[in-house]
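Note that one protein chain of the assembly has been removed; the remaining protein chains are unaltered in position.
For subunit A:
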Amino acid sequence: MTWDLRGRTAIVGAATAHLGTAPGYSHMEIAAAAARAALADAGLTVKDVDGLFAVSMHSVFPALTYAEYLGIQPRFSEATIVGGSSAVIQMLHAALALENGQCDVALIVYGSNQRSASGKLHSPSGAENLPYEKPYRLRSPIAGYAMSAARHVHDYGTTREQLAEVAVAARLWAAMNPEAFMRDPLTAADVLGSRMVCDPLTVRDCCLVTDGGGAVVMTRADRARDLKKDPVYLLGCAGGHTHRQYSMMPTLTTTAAVQSGRAAFAMAGLTPADVDVVQVYDAFTINAVMLLEDLGFCPKGEGGAFVGDGRLRPGGALPFNTYGGGLSCTHPGMLGIFTTIEAVRQLRGECGERQVAGATVGLAHGNGGMFAHESTALLGTAATL
């Protein structure tokens, strides 16, 4: 099935800003720095932006906040808040708005100073009253992911060593990425022996807490070809969600990535075998296992063995989170935009030492809440059109 949106829009600019620690900078300054850099990457300026797709953990009104800060009055704005999945599904929303003529230059932007501001995951949703869960002091979000991991171990025999391999592979990629926050060698024994946070997940099964911003600029394909860099085309994009509260997750070991992946691959006319680089939101090591299953890279229940054989490492069969991911590169609260940025960089051949040779199809996958919202994007070079 070929849908109209395949290849109709493209990413023309992508950039990060202030990854790691940015003491003295506000989330708006970090987001704006990323926006400025992504627009410069495209050969555009902030004055060209007439569609704004904002996401933030620091503002109740991210579109209003960022537009005001950037000094723009966009024709089309939205601020979908589905957690760390937001910036990936916003590519679909941007493509729809671009195709419909609601805007001509779409900016997706995110920024956070959570590490410098508080040292922990900043979550405005903490203010939301969840009376059926609150008395039990769920440590959010890790306790939810831990219970999915525990259930995966119980149902499928997944081992802590297999989970640890996800973190080890991420660190090997991060070692080749100058932007990565943690680049020191990491072994499985280090992961298993580090402080337990929520069984069976140790602190090294968990993503980092950093500052940082990211931005992506999209236009229709015809305009994209006249801009500064080779366009990276949006071939497919879809989302889905199953719950808000973790206790309402229908099946703890299966996510809406089944739905988002199937729909995104159908839109793109591709299968997992066609993907050269995979960038999946690795909030915790269990994410890689479950989401690779749900996206169709391996059957349900086999994710542990699938990731456990070194396949995700540099030189392995499935180049995965080639920037080091949330586990070793950066995690300023919501990783979605960074999965896209790395996919774009790989497809442009900009990744230096960690470049996957000849990559033409990339997958970016966002995950929000506690396995609540999933969004999948398939990106490709001109050769894939």
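Note that in this section a contact is a pair of C-beta atoms (placed from the backbone, for glycine too) under 8 Å apart; a residue touches a chain by one contact, two chains touch by 3 or more; residues count from 1.
We adopt the following convention: contacts and distances are computed from a predicted model.
A single chain of the complex does not appear, and UniProt lists its protein name as "DNA-binding protein", one of "Cell division protein FtsX", "Amino acid ABC transporter membrane protein 2, PAAT family", "DNA-binding protein" or "NADH-quinone oxidoreductase subunit J". The hidden chain makes contact, of the residues A:5, A:106 or A:147, with A:147.
Only one of the listed residues, A:24, A:71, A:135 or A:299, touches the absent chain: A:135.
Although one chain is not displayed, subunit A still touches it through residues 131-133, 135-139, 143, 146-148, 150-151, 154, 195-199, 245-248, 252.
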